[in-house]
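Structure first, commentary second.
All protein chains but one are shown in place.
Labels run A and B following the written order; every chain starts at residue 1.
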Amino acid sequence: MLKSWKLKEVVLVSVLSVVFAVVYLLFVHIGNLWAGLIGPIAYEWIFGIWFIVSIIAAYIIRKPGAAFISEVMAATIEMLIGNAIGPRIILVGIVQGLGAEAVFAMTGYRRYELWVLMLAGFGSAVTSFVYTYFMSGFAMLEPGYVATMFGLRTVSGMVIAGIGGKLLSDLLLKTGALRGYAISRSGHVHG
Amino acid sequence: MSLHDMNPTIKFATFTLIMFGLALFYNPWTPLIIIVGTLMIQLMATDVSWKKWSLFTIPFLITALGTFWTTLVFGKDLGGETWVSILGQSISKQEFAVAVSLSMRVLAFTVLSLLFMLTTDSKRFVMSLMQQARLSPTIAYSALVGFRFLPLMQQELHQLQYAHRLRGVPLNTRWERIRHVPKLLLPLLAGSIRRAERIAFSMEARGFTGGKRTVYERIDIKPTDYVWSCVFFLLFGLSIWAGI
Partner (left out) sequence: MVEAKSLTFRFPESSDAILEDVTISIRPGRTILSGASGSGKSSLLALINRLYPENCDGILQGRLTLLGRSHDEYKPGEINQQVGTVFQDPDTQFVMGRVEEELIFTLENLATPVEQVDQRVTDILESLQLNDYRHREIDSLSGGEKQRIAVACALVGKPEWLLLDEPLTHLDPVTAYRFVEWLDKVNGLNVIVVDHRPHIWGDFFDWQIGLEQGRIVQNEPFQSVDDFTFTRSIARQEGEERYMVEEVVRDSFQLKSTTLQVRQGEVIAILGPNGSGKSTFLRSLTNGDPRVGLVPQSPEHLFFMDSVERELQFGHEEAIETVLVDMALHEQRHMHPLSLSHGQKRRLAVGIQSLSNKSLLAFDEPTAGQDEPSLHALEALMKRHAERGQTILFVTHDLSFANIANTFYLMKDGELSGPYGDDLWQDAKKLRHYRLLGGPDVTT
């Protein structure tokens, strides 16, 4: 998978992962404040935050594996800097990363328009929900409540990760820091 | 035989398996036994700072509480005799037990995770994944570079905040600082990306290819690693038995 990658691309993914691991951890705490009051549904509407690094990495580097590797690395780093969800979070990262990666794979790693990025956010939402359903024992909750959670999470994935990820990457492109990466040669992005 | 010395990959695999196993049980006793057992091991075989541990645990106590009462209120109707009544909802003994179990599960995950985190050195973990789990050296060393960036980024963040304050951005209260975070993210990312490229170049200039390389520091699997693994699985077995 890494054969076609340049070292600077792998290091870039790692650095993005570090930045977003910190952001992720920040949002775990923001989510926690709510969760005490309204339960696990508190996380759902901001869930897209936790998919954003895979969208950004894939959109910048445009190579197979970018979405998956970045999400797993961010999860691992998040664990090592203090998310008490622990080793399990790496599995969460794997599951979420696979969801987005699958969507990019379906386009043959050739299309990176907004709708593809939103679909990738949707993909992560679906795979991660299946995982949470099992691990958190959602089978024990009202189906209506579970459906609401699912709906919120997919919308959040498409909006925060898909649209948000694109906006942030396009801004980064404008700063000139991404010169020399695939995104800067993609023509159809206005700088 | 401190837990700090346990092979990180074996430790990781053991803990992950137990956590998955835990997800299969819906009684309060199984997670409770895991919590008690894990804390006893932490007390006897590690020198984890309990103060640090408590700081990390607090947020997850809140999550556990949230899980507890959502399960009560939004939980599936399992039938049975009404035991108590909350907010006009009648709750049976079984339903109450499920709620306790799910919130205990959150705590059991937390306790195991913290034990892993507080007894595992990041660098050793990455090195061990490279040697035992065949993680690609390119990813492993890039991750180490990422870790080195953490203090650098913190430094840069302070410099940015200072400069922005000079320009009249109010950054005195906590809320003002949080509101300004999105404006810090972009310069921080742009700077980090430029630095990432420089560091990648200097790795390559020193002959790093991700290909064939010597392994100087071996992180081996010792018999005690298996002993530790068995201890944790025994604990898990005990907890399952207690739940029946």
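In this section, contacts are C-beta pairs under 8 Å (C-beta built on N, C-alpha and C of every residue); 3 or more make two chains touch, one makes a residue touch a chain.
All figures in this text were calculated on a predicted structure; none of them were measured in a lab.
Contacts of the undrawn chain with the visible chains, over the full complex, involve A, B. Not every partner is drawn; the one left out touches subunit A at residues 6, 8, 171, 174-177, 179-180, 184-185. As for the chain not pictured, it touches subunit B at residues 123, 141, 144-145, 148, 151-152, 159-160, 162-164, 166-169, 183-184, 186-187, 190-191, 195, 198-199, 201-209, 211-217.
Heads up, the rule we're going with is that only the chains that are shown with their structure count from here on.
Rounded to whole angstrom, the centroid-to-centroid distance between subunit A and subunit B, based on C-alpha atoms, equals 18 Å.
Residues of subunit B that touch subunit A in their complex: 12, 15-16, 19, 23, 26, 56-57, 59-60, 62-63, 65-67, 69-71, 73-76, 98, 102, 105, 109-110, 112-114, 116-117, 120, 122, 125, 136, 138-139, 142-143, 145-147, 149-150, 153, 185-197, 199-201, 203-204, 208, 210.
Residue ranges of subunit A in contact with subunit B, taken from their complex: 2, 5-8, 10-19, 22-23, 28-29, 32-33, 35-42, 69, 73, 76-77, 79-91, 134-137, 139-142, 145, 168, 171-172, 175-178, 180.
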